[in-house]
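Note that one protein chain is taken out, while the other chains of the complex remain in position.
Each chain gets a letter, A, B and C, in the order it is written, and its residues are counted from 1.
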Amino acid sequence: MSAHVVPQKLYFIIFAALLAMTALTTGMAYVDLGKWNTVVALVIACCKATLVVLFFMHWKWSTHLVRVVIVSALLWLAILISLTCTDFFSRHWTPVPQGWGETSLGNPPAPPANALPR
Amino acid sequence: MSDHAASALAHQFEDLDQQHEAASFGMWIFLATEVMFFGGLFAGYTIYRNLYQPGFAAGSHMLNVTIGAINTAVLIGSSLTMALAVRAAQTGKRNALVTFLILTILLGLAFILIKLTLEWRHDYVEGLAPGLNFTFAGAHAKSVELFFFFYFTMTGVHAAHMVVGVGILSYLLVQAWRGKYGPDRFNMVEGTGLYWHFVDIVWIFLFPLLYLIGGRY
Amino acid sequence: MWQGFQFVPDRASTIARGVDGLFYFLTAIDIFFTVIIFLAIFYFAIRYRRHAQRQQAEQIEGNLMLEIAWTVIPLGICVLVFLWGTFLFMRNARPPRASMEVFVVGKQWMWKVQHPEGVEEINELHIPVNQPIKLTMTSEDVIHDFSVPAFRVKKDVVPGMYTMEWFQATKTGHFHLFCDQYCGTNHSLMKGEVIVMEPAEYEQWLSGGIRGGTMADAGAKLYEQLACITCHGTGKGPSLAGIYGQPVKLNDGTSVVADEAYIRESVLYPAAKIVMGYKPIMPTFKGQVTEEQLLQLIAYIKSLRPAETPAPKR
Partner (left out) sequence: MGWHGKQECKCRVKTPAERLGRREGIEIMTTAAADTETRVNYLNADYGIKSWLLTTDHKRIAILYLLSISMFFLLGGIAAVLIRLHLIEPNGAIFEPGAYNKLFSMHGIIMVFFFLIPSIPAVFGNFLVPMMIGARDLAFPRINLLSWYIYVIGGAFTLYAIIWGGVDTGWTFYTPLSTTYLNTNVISAALGVFIAGFSSILTGLNFVVTIHKMRAPGMTWFRMPLFLWAMYATSLIQILGTPIVAITLVLVALERVFHVGVFDPAVGGDPILFQHLFWFYSHPAVYIMILPSMGVVSELITCFSRKRIFGYSFVAFSSVAIAVISFVVWGHHMFVSGQSVYAGIVFSMLSFLVAIPSAVKVFNWTATLYKGSISYQAPMLYAFGFIGLFTMGGLTGLFLATLAVDTHVHDTYFVVGHFHYIMVGGAMMGYLGALHFWWPKITGRLYPDGWARLAAAIIFVGFNLTFFPQYMLGYLGMPRRYAIYPPEFQTLNVLSSAGASILAVGYVIPLIYFLWSLKYGPAAGPNPWEAKGLEWQTASPPPTENFAQIPVVTEEAYDYK
């Protein structure tokens, strides 16, 4: 069978790195970075996940096929989140229509000049 | 091919390599479905977190970072022992395999116990469990309720995966004790390992998203 | 059984013509391709039917030019239809500035309509002809859908948010109003009529139907009843005069535009967005005001001019 046997030492190094990053991400939460706190936390999480996938889950010694599976799962997740977000974050672009109290019975409708997307 | 290897080969496969590749490929595809399964929750979380930032930050501040960080470490430790267990199976070391499986199970149980007694129970008593006992009435109360709904659902689904994992590991332990696994036959151990690491990765993302967003300063 | 049977639905709004034009264009495309495919299949099936047992077919691997042709041509048609449909849709998505605004509340299983002048009706909507009407809609329970086939418009009516649709009727008469989103047991009974009238007739109908003053008046009354005035108007709470449509600075540094959704949220969930410089002391009015009363309050707040004192007019 063709599975790769990884030296034990490497596992312990990765373990130490993961613990260190956990400490780092917890510590960073106590530093005021404004918006960047979230970004930093997510970047560190991505690094940790990458280490787990690369070494604990043997990505480094995997076939291309397995890598395609991982990448496409992430791609599909990205499709789900990004296209859902196109709705939620563009809903408020639709201008708040004005005209309350300006009712003009019988007048021809004004061209919707004010209604262009902002 | 030894007799042992022959019995390890299912009738539909030509050889052990093909069987091993199929098993690990199948497990990865299963993990892809798991990514999407959690993905639905993450998508919902992303949207509400952006719509209700202050409420989510307020909710996050009510969680205990120290316990969260300790639990993260516990889970990473269990991932290490799981990786070592797979290695022991690959190299045919029965005793090491049994030891590492026991360690993994213990660390997994420790995670669940910490979660259950120090966090969920605490949150419930504090009135932070939506639908059961939610009494929080400060600023952004409804966003906080939403946050805690996500918190319980996401950690709950994650914990359910841990419980299933511990169940499978216990089965593996019995089989390993009987000496069923070896260099020709470790697909089960490897697949369970992949699953266990995946559950670990989910937690690696849940920890910052639930405990750390909005900062602690 | 043949009663009222027709092939084409009434076409009674300014939008209808455009939508029908595109609809017929698409129908023509459909017929064209369906006929081509059907004829080709029939022709080949007859022309190349198997006569003898060992009749050989001529093996053809494919043809790149053909593949490109039948990829690119449909793609071109799709782009055309997409642009056409989107253009119409965007035009129909924006109400003209001079629209008359009518409020609609969906509720299992009825439509409650309020005119700005205060007239309320159920399962009926009276409107003047040739006048753009903008509906601001919400639901008290589940998702409904306000659909008027003769006007070619529909929009879901969603709890917790305001949706909008507009139309301008071109014909007087009675037209179907349907709930098009499945909403429970009596979904199919949640229908009514849109009655389009001559403007003069409409005025007459309106004056006959007024009971409690305009919506803004009703809102003003409510404003007093709920004692909003003890804070909003004394400086304890922010002044509401002229805020509608204006940006409001919040205490977390962000700012929002005071639209219907914001006002609604502030009444029901006061703690959600706190205006800069004020304390979160406002109690919630959830459960005390109905969706219709909310709309009246909104109408009242909209009617307040910036120069006016924040206290109600009376």
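Heads up, the rule we're going with is that a residue touches a chain if its C-beta (ideal position, glycine included) is under 8 Å from a C-beta of that chain, and two chains touch if they have at least 3 such contacts.
None of the values given here were measured: they were computed from a predicted structure.
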From the touch rule at the top of the page, work out which displayed chains the omitted chain touches.
A, B, C
Filtering A:24, A:54 or A:80 for touch with the omitted chain leaves A:80
Selected residue (touches chain absent from view) among B:9, B:29 or B:62:
B:29
Contacting the left-out chain in the complete assembly, out of B:100, B:120 or B:150
B:150
Which parts of subunit C face the unshown chain closely enough to count as touching?
1-9, 18-19, 22-23, 26, 29-30, 33-34, 37-38, 40-41, 44-45, 48-50, 52-53, 55-63, 66-67, 70-71, 74-75, 78-79, 81-82, 84-90, 92-93, 108, 141-143, 145, 147, 149-150, 152-156, 158-161, 163, 176, 178-189, 191, 269, 272
For subunit B, enumerate the residues touching the unshown chain of the complex.
10-14, 18, 21-22, 25-26, 29-30, 32-34, 36-41, 43-44, 47-48, 51-52, 55, 130-132, 134, 142-143, 145-146, 149-150, 153, 157
Residues on subunit A facing the left-out chain by the touch rule are 65, 72-73, 76, 79-80, 83-84, 86-88, 90-91, 93-94, 117
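Note that in this section only the chains that are shown with their structure count from here on.
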Chain centre (avg CA) closest to assembly CA average -> A
Centre distance in Å when subunit A and subunit B are each reduced to the mean of their C-alpha atoms:
20
Rounded Å distance between subunit B and subunit C, as computed from the means of their C-alpha atoms:
45
Touching two or more other chains in subunit A are residues none
Residues of subunit C that touch at least two other chains are none
Within their complex, subunit A touches subunit B through residues 1-3, 5-6, 8, 11-12, 14-15, 18-19, 22-23, 25-26, 28-33, 37-38, 41-42, 44-45, 48-49, 52-53, 55-57, 63, 65-66, 69-70, 72-74, 76-77, 80-81, 84-85, 88-89
Per the contact definition, I'd like the list of subunit B residues that touch subunit A in the complex.
16-17, 20-21, 24-25, 28-29, 31-32, 35-36, 39-40, 42-43, 46-47, 50-51, 65, 69, 72-73, 76-77, 79-80, 82-84, 87, 90-91, 183-184, 186, 190, 193-194, 197-198, 200-201, 204-205, 207-209, 211-217
Subunit B contact footprint on subunit C (complex, rising order):
252, 269, 271-272, 274, 280
